[in-house]
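Missing here is one protein chain; the remaining ones are kept as they sit in the complex.
Entry: chain A
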Amino acid sequence: MINIFTRRSAMALAASAAIAVTAGAPVAAADWKPQKPVEMVIMAGQGGGADRLARLFQSIIQKENLSSMPILPVNKGGGSGAEALRYLKDNEGDAHKIMATLNSYYTTPLRTDIGVDITEYTPIARMALDTFVLWVNADSDIQTLDDWVAAVRASGGEWKMGGTGTGQEDSLLTAMLEEEFDLDITYVPFKGGGDVAKNLVGGHIDSTVNNPSEQMGFYNAGKSRPIVAFTPERIAAFPDTPTAGEEGHDIVYWMQRSFVGPKDMPAEAVAYYTAMFEALSETEEWKTYTEEKALMADFLTGDALQAYFLEERAKHADILQIMDEGSS
């Protein structure tokens, strides 16, 4: 009985594998496949943009059968992602752990000595660049960037900007705004972008620089208002919201959404995941999502991605230095 059973399930497996191949699913160069569920470490807390996106990736992978094993998202957002970075470092050579990154991938190790060197990690794929928008509560009188600057100035340093942690993307962007307009803003850290968005709508903070995906629900319900977009062109989803550049202030800032593996991840595993994400980037779901949520899909892998990481790290080091000079 047992014999028949295993033979049957083996056949079923072979059959499903064949279907997968003909359906155009990724075929890695080598025959390597994950042997157990793959842990997808997320460098941020639950409910924020990074978290939602990572969970979307997971769902598409499962739905389209892009991985032979389930993908399990794990949030390790503590200390601006230091928890996740450290976790990946402690799992050197592990072929079953991948990490969804944000820009804190560069900034956290630059700001705090947590014994992590990001050049050691294995770059897998960059899926997209996310955009930033300045938001206020829909009940506020602020309509334009100039209104906002005037309101912040009038508050005498008590203007509350919500964000996801000192050194995170939104705090850098806040620092850039402070620098550009010579303002003094109180930055209040929360556990994730979702929490930030909710606190803006609840009136506990005065403005945010959320990603569009984090505010979209409240925006559609008429509870929050976009003021300016920090992009070179207007965002398709908010045709009436000008860019900062149009208002005469050239502030552009992106958030990268990439995946990396731990140091010394086996090459076959890297090939497998790269192919998996490439197939993912071509699915209908992903294409629709990027359009709806105002994301720039920009696929990049391997050495080119590593070069991009290094370039961005240098840029962020400069911004951080300006921040430090500003505060001291």
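Couple of notes before you dig in:
Heads up, the rule we're going with is that a residue touches a chain if its C-beta (ideal position, glycine included) is under 8 Å from a C-beta of that chain, and two chains touch if they have at least 3 such contacts; residues count from 1.
By our rule, contacts and distances are computed from a predicted model.
The listed options are "Integral membrane protein", "Xanthine dehydrogenase family protein subunit M", "Tripartite tricarboxylate transporter permease" or "Cytochrome c nitrite reductase Fe-S protein", and the UniProt record of the chain not shown names that protein "Tripartite tricarboxylate transporter permease".
Within the whole complex, the absent chain has one touching residue among A:P34, A:P189, A:P242 or A:P266, and that is A:P189. Residue-wise, the contact with the chain that is not shown comes from A:K223, picked out of A:K223, A:H249 or A:K263.
Where chain A meets the omitted chain, the residues involved are 46-47, 51-52, 55-56, 58-60, 62-63, 70, 72-73, 75-76, 78-80, 82-83, 86-87, 89-90, 108, 111-112, 114-115, 157-158, 160, 165-167, 186-191, 194-195, 198-199, 201-205, 216-218, 220-221, 223, 285.
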